[in-house]
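Questions regarding the structure given below will be posed in turn.
With one protein chain removed, the remaining protein chains of the complex are shown where they sit.
Now for chain A:
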Amino acid sequence: MSTVSQAAEARVPAVSGGFGSAVRDCLVVARRNLVRMVRIPEVLIFGMIQPVMFVVLFTYVFGGSIQVGGSLSTSAYREFLMAGIFAQTVTFATAGAGAGIAEDMHKGLIDRFRSLPMARGAVLTGRTLADLVQTALTLVVLAGVALLVGWRVHTNAGKVLLGFLLLLLLGYAFSWIGALIGLTVRTPEAATSGGLIWLFPLTFISNAFVDANKMPTFLRHIAEWNPFSTTVQACRELFGNLPPGYRTPDAWPMQHPVLASVLWSLVILVLFRTLAVRKYRKGSA
């Protein structure tokens, strides 16, 4: 046995494990996924069209008919709405990560990666990091469109930046849910729909598009504790987008939305990262 393993050491570079090489593995995989993103720009472009459409539709179609706080004005709703659409957009990273990983499974690439001496979670981390870049690009475009249709912030740059960081953290956490879905289903198509269907109830039973204060009690409680709502609420506060006459609900996450948003995102991130990495390591066994 010793002759064989010596031969192994002579040829395979001797670095083994270690934090440095784990980070490098993640970056190699992330770069691969970013190269793919550049070569298949349709994915990025279609990913942007939907939220842009939402901004335009909600602003002009529902704008005058949805009352938020004490105000029925179009501009109050427009400002109220944007944080909701931003948050919804970042959660779409779930479908991207899921479809990407399901496709890699399907094409046998995951097998190739799993036969290499890589860090445990590198394939998934690399993928989710690439999705984070995509999410950030989408947010930039979306914020630009929002400014065009009249969205404004009324606070300082630091708070606005913090708001966007919370959005990215939420998106990153959700992409791990996608990773788990991608490893579980058999086809990229299933991963896409599996990554999206549950997002609709999640984002609609929240404060994203309407003032949760006006919901029936039962739904209102769900909406107030919904992880998604906390980020939306945090962004509205940080952007100064709460409408005049708005009464902040008494629920703890609504009273401390920034902290609640960070906590929720971290819980989702840690939980789903653990599950996904475990599933990846077990493979199809």
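The definition used in the following text is that contacts are C-beta pairs under 8 Å (C-beta built on N, C-alpha and C of every residue); 3 or more make two chains touch, one makes a residue touch a chain; residues count from 1.
In the analysis below, contacts and distances are computed from a predicted model.
Only one chain is not pictured, and the protein name UniProt records for it, out of "Carbon-monoxide dehydrogenase medium subunit", "ATP-binding cassette domain-containing protein", "Thioredoxin reductase" or "Heme-copper oxidase subunit III", is "ATP-binding cassette domain-containing protein".
The residue touching the chain not shown here, chosen from A:Arg112, A:His154, A:Lys214 or A:Arg278, is A:Arg112. Residues of chain A that touch the chain left out of the display are 1-5, 7-8, 11-13, 15-17, 21, 24-25, 28-29, 32, 35-36, 39-40, 107-109, 111-118, 282-285.
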